[in-house]
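Of the protein chains in this complex, all but one are displayed in their positions.
For reference, chains read A, B and C in written order, and residue numbers begin at 1 within each chain.
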Amino acid sequence: MDKKISPTTPLSGLHSVIGNVTLNEVNPEIFCISIPKEMNKKVASEFKRILKFDIPIIGQSSLNKNSTIRLIRNSLDQFFILFEKASEVAGVMNSLEKYFYITEQSDAWVGIEISGKSSYSCLERICPLDLSTESFGVNTAVRTLMEHLNVLIIKTTEESFLLLSASSSAKSFLNAVETSAENIA
Amino acid sequence: MIIPHPHLGPRDACEFVYKGDAELVFRPERVAPVDYDTFHNYLYLRQNPAGAHKELWYHEYGDRSWLVVTRNTQTHEILKVEFASEYLSGQKDRKSNV
Amino acid sequence: MFRLENRGLINREKRLNFSFNGKKLHGYEGDTLASALLANGNHLVGRSFKYHRPRGIFSSGSEEPSALIQLGLGANTEPNIRATTIQLFNDLVANSQNHFGPLEWDFMRVNDFLSPFLSAGFYYKTFMWPKSFWEKIYEPIIRKAAGLGKLSGEPDPSTYDKGFLHCDLLIIGAGPSGLLSALMAARGGAKVIIADEDFLLGGSLNGDHTQINNDTGVNWVKKTIEELISFKNVRLMPKTTIYGAFDHGIFGALEIKTNFDRIKSDKPRQVLWRIYAKQSVLCSGSSERSLLFGNNDRPAIMLSRSVRQYCNRWGIIPGKKISIYTNNDDGWITAKDLKEAGCNVVMVIDERPDIIAPIKNVDYRLGKKVVETKGSLRISSIRLDDGTKVETDCLAVSGGFNPNVHLTCHERGRPQWQEKNQCFIPGKTPKGMEVVGAASGVFDLNSIFEETTLKMKKILSYLGYKHRKVIKLTADHKPYNVSAFSKSLAKGKVWIDLQNDVTIKDIKIAVQEGFHSVELLKRYTTLGMATDQGKTSNVLGLSVLSILKNKPIEEVGTTIYRPPFTPVPIGAFAGRSRGKHFKPFRLTPSHQWAEQRNAVFVETGNWLRAQWFPLAGERTWRESVDREVLQTRESVGICDVTTLGKIDIKGRDAGAFLNFVYANNFGKLAVGKVRYGLMLRDDGIAFDDGTTARFSEDHFVMTTTTANAVTVFRHLEFCRQCLKPAWDVHLLSTTDHWAQFAIAGPNSRALLSEILDPKIDISNESFPFMACGKVSIFNGIEARLFRISFSGELAYELALPRRYASSFMEHIFEIGKKFNLVPYGTEALGVMRIEKGHAAGNELNGQTTANNLGLGKMVSKLNDCIGNTMSEREKIDGEAVLKLVGFAPTNKMQSLVAGSHFISKGKPAKLANDEGWMSSVAFSPMLNKSIGLGFIKAGDQRFGEKVDSVNPLNKEVIEVEITSPHFFDPKGDRLRG
Partner (left out) sequence: MKYSAAKIFLEGLFGNRGWGKAWREPEPKKNYDVIIIGGGGHGLSTAYYLSNVYNIRNVAVLEKGWLGSGNIGRNTTIIRSNYLLPENEPFYEFSLKLWEGLEQDTNYNSMVSQRGVINIFHSDPQRDAFVRRGNAMLLSGADADLLDENALRKLCPYLDFENARFPVKGALMQKRGGTVRHDAVAWGYARGADMKGVDIIQNCNVEGFIIKNGVCSGVRTSKGDIRAKKVASCVAGSSSQVMSTAGIRLPIESHVLQAFVSEGLKPILDNVITFGAGHFYVSQSDKGGLVFGGDLDGYNSYAQRGNLPVVEDVCEGGMAIMPMIGRARLLRMWGGVMDMSMDGSPFIDRTHIDGLYFNGGWCYGGFKATPASGYCYAHLLATDSPHPVARGYKLDRFRTGSLIDEKGVGAQPNLH
């Protein structure tokens, strides 16, 4: 027997188009970075040194030059870092690990990217936040409550959002998003 | 209700979980001899004002912060919102007195 | 026909068929059900609540108290639909309500003749003798007679949805003031939502022949809407009722999505919006009120403005001989429009003696009152106070206007009396709400436009938007004048609340009996408690009360309007959260694998867990569970325990933190070790338990019970942020990241060795009981291994990244074949934990102490930790301490029942002798008998004693022996082996 086990994703690589809404499953590598008390004052400089880009304020995210690494500031002492490419993980994380508490989170989440003209009307049905450009610009990244579920919503472009929710309730979350898309289609 | 989060702006109260009287942050420390009355008063007795009330809200569907919200219990008007840690550091004398 | 040619805003090209009480009728697009019924000459549409008096269409809007119909058939049927608000659609089916026998010949109208005996509060004074008759005889009759429409009793087949909207400015009502407000805000650049309950925006302008700036009002509405649509920052929401104003500028709105083809559509029928508005403008207009005179409730007695609307907006002749009874100028506008439309206006009666009749080409009486009416199913004549009798088949009544102040009351603002216009105007409004137009007590258009412009300028500058010039609007409207409320009571049967049948007499009786506070009056007479929430009756009732109490109306007070403004379907409030979607599902990483093996699932919180895995040929669940237990204890079993909460705890002070949050000591836990932890609440009651492993100096992994995962995390964050803010501690839930499996049984080590990467040694020596460590499996997959046991067997828990879980299950069962590996579910898990005497949810029920659980010695006496102090209160454990012990039936054939109570032998089964209760039971396949865990007074000192386990619910008593809770392998040799 081949002693090798293989990975699956919560939504088996979903891709669907409903009306003017496109849904795709995405699976970034995600790590949580907690800031030790004594590092509080040096967070910005250390991150800048290691990541080569500025840290965001709470509720926002920032990207590296190639837009493959996204740093999200969840709260005063906690960040999430998202890697599009698994190959970039080790280098960055090994450096960060020396200064911060790191916990892997990749498998805790399901990612659904929603894009298309009707993204806003679709999200309007489940998301209590004001997603208009004035109050929710590109790269805003916050947690909120959608259909009884905890969701991290990130505006990636003017017409697309990345939604991260708990992987165990991935199917219910997908149902929530799909139902919205169908209801407005 | 809408709770204006100090960093995240106005958020629907349904993102939060309520705990109650902000006095609960001033937990007495157990030192010998144990003062049960102080613990009883801390845990069980409440001011329960009809008016401005300092109270604890947890941003469960948000940044997981515990906030001290000053809210009028007659009108529900929110007068002030602070992080619990900030509130505590503003009340340092209070804490050591308990 | 009763339809005028060339008049009205209906589409005569689009004919719509509908039926009323089985009669096939037709109307046009743009009709409401009420207008279509009137167009067919149909006034009688229902019966009143108490006296079953005939009821007709009274108004043309959402204040309608009388024209309530049963809409649709079968599961789609909807009760109490106001015919005046439902937009006509093809094949609409409507039926009248609340009658026994045909509508025209309702047998219950006998109540009308009995009305002297059914006066206000009569039921409080009777139906008491003999005692048993109330529930057997009287109440069933009352219940049957009460109520209006019917529910189908079948599940609501429609879907509903909800949503969230945000705006700078919410404009409630799209009449003249609302449209002007919206236009100004739109041009200024504000983000605007304008909502109106009507399907046609424009409010009163659609039913009036007003001129605005030398154009018709209807054209002004059209142009304004066209312009509004062109703005990106404006959202127009017709068919949307703002039903409530809530704290901090949150409004509830109900949008009706489908009227046509409502049965066929799979799209939501209605959408319930939560609107967050920085500011709001209430432009809800006014409702007309009636006048009080004898038998003022007959069908075809209608509100005057509504009669005008039916004529102008729907092109309807509501009667062949129409008379108008008014106390204000607006009644005359109706007269004028009806005349212009060619209707026969037989007489205008104005209560005011000293006015100049605005129109002359009509028979009119000034300073006169209507005192009585005749007609059985429709009004046929009226009598004036001078004795004049007028034949009439439709009486348009105008008693003045009530501003629609309802939303201003939703935060408990109280309306104030405005003497000039004899009406209540908004008092204190919800924060951020401005009221304009008729809703604020301004009734002529020119003043409304002026007031709106002024107030909107202020709002826009407050919001930070510019005010752009709007052309001054001038209308051909005259100032409004109304006479004061009568100082004497009208005689005869005078209706105030048309739906609930509250008459002047009822108010008299209530006051006579001392129920004269407004709220008491309302409760005693049911005044204003009808489905219109008193929109048509409250002010009239107050005017009567003011006469009876001889106090001005403003001193009599007013009741508060509560949400919703108009009734909202419960289905809409629930939205899509129903059926299987009531709450989200959480699925374990092995869910799909278990599904393929026919697992039976059970809901634990939001999780679905495999309860057992039936094999072909097994007839009962017990067979499967017994097999899973035996096979595990014999060889090896595997169970998905991912649902247990997992919390990563990191930081310099993590150890101290654990010492604080757990009742037992965690200070000395070595790296690479796991310890059982008992968590108390600060009141000393057991809260949760689990294990915590130490992976490094500053890294711990805590597990919680499935049920408390969320509350424990919240509690820990409270301890961290509020009680120990200076400590360096960091918390993160990793429940979903790690798939965790219990691998239990004598062969668990052998099985594990097959999948662990070669260099890892898990022999008893290097990886003893309560060891933990990071390992790798299947060629380099990082995992965590804990040597802990809930089953009492040699057992491990293995955590691996969730993504590999499915594949892991396939592989391990392939490899496990040679060990006869069995998957086990929560039932077998429960059996094995009861065999081992482990407490679980049934024991940790929030009422038990560490002492009760037999864990009292664990609680720290020295440290300050959550709960230890209050756990020392003298009476917290009760008089004789309840102890968790085991129970076994003396007769092996008997099955124990959880929830039974314990009574000492020979004592009667009653509360005074109650000594405790059975918390969990199971059939133990190892011991081949039923066993139980439970709490009994001083149980730990009573091993061997026999007591009765009583279950009076099932009338059974089972003799049980008190035993140690550790039924199986009490010394724990197996788990250490």
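Here, contacts are C-beta pairs under 8 Å (C-beta built on N, C-alpha and C of every residue); 3 or more make two chains touch, one makes a residue touch a chain.
In this text, all values refer to a predicted model and were calculated from it rather than measured experimentally.
**Student:** Mind giving the shown chains that are in contact with the missing chain?
**Tutor:** In the entire complex, chains touched by the missing one are B, C.
**Student:** One chain isn't shown here. Among C:472, C:910, C:946 or C:976, which residue touches it?
**Tutor:** C:910
**Student:** Pick out which of C:870, C:885, C:936 or C:962 touches the chain that's been left out of the picture.
**Tutor:** Only one listed residue reaches the unshown chain, and that is C:870.
**Student:** From the list C:2, C:122 or C:923, which touches the chain that is not on show?
**Tutor:** C:122
**Student:** For the chain that got dropped from the picture, name the residues of subunit C it touches.
**Tutor:** Missing-chain contacts on subunit C: residues 49, 76-80, 116-117, 119, 122-129, 131, 134-135, 139, 142-144, 146-156, 158, 160, 162, 244, 246-247, 250, 252, 272, 274, 410-412, 505, 508-509, 512-515, 517, 519-520, 523-524, 526, 531, 533, 562-564, 567-571, 573-575, 577-583, 602-604, 681-685, 687, 841-842, 845-847, 870, 873-877, 897-901, 909-911, 914, 917-920, 950-954.
**Student:** Could you list which residues of subunit B touch the chain missing from the display?
**Tutor:** 1, 12-14, 18-21, 36-37, 40-41, 43-50, 53, 55, 71, 73-76
Everything below uses one rule, namely that only the chains that are shown with their structure count from here on.
**Student:** Give, as an integer number of Å, the spacing between the C-alpha centres of subunit C and subunit A.
**Tutor:** Here the centre of subunit C sits 32 Å away from the centre of subunit A.
**Student:** Compute the distance, rounded to whole Å, between the mean C-alpha positions of subunit B and subunit C.
**Tutor:** 28
**Student:** Listing for subunit B: what residues touch at least two other chains?
**Tutor:** 12, 60, 64-65, 83
**Student:** Going by the touch rule set out above, which residues of subunit A reach two or more other chains?
**Tutor:** Within subunit A, residues 78, 128, 135 contact more than one other chain.
**Student:** Show me the residue ranges of subunit C that touch subunit B in the complex, using the header's touch definition.
**Tutor:** It comes out as residues 246-250, 274, 276, 411, 431, 682-683, 714, 717-718, 721-723, 725, 863-865, 868-870, 872-873.
**Student:** Which residues of subunit B touch subunit A in their complex?
**Tutor:** 7-9, 11-12, 14-15, 60-65, 83
**Student:** Considering the complex alone, what residue numbers of subunit A touch subunit B?
**Tutor:** 57-59, 74-76, 78, 128, 135, 142-145, 150
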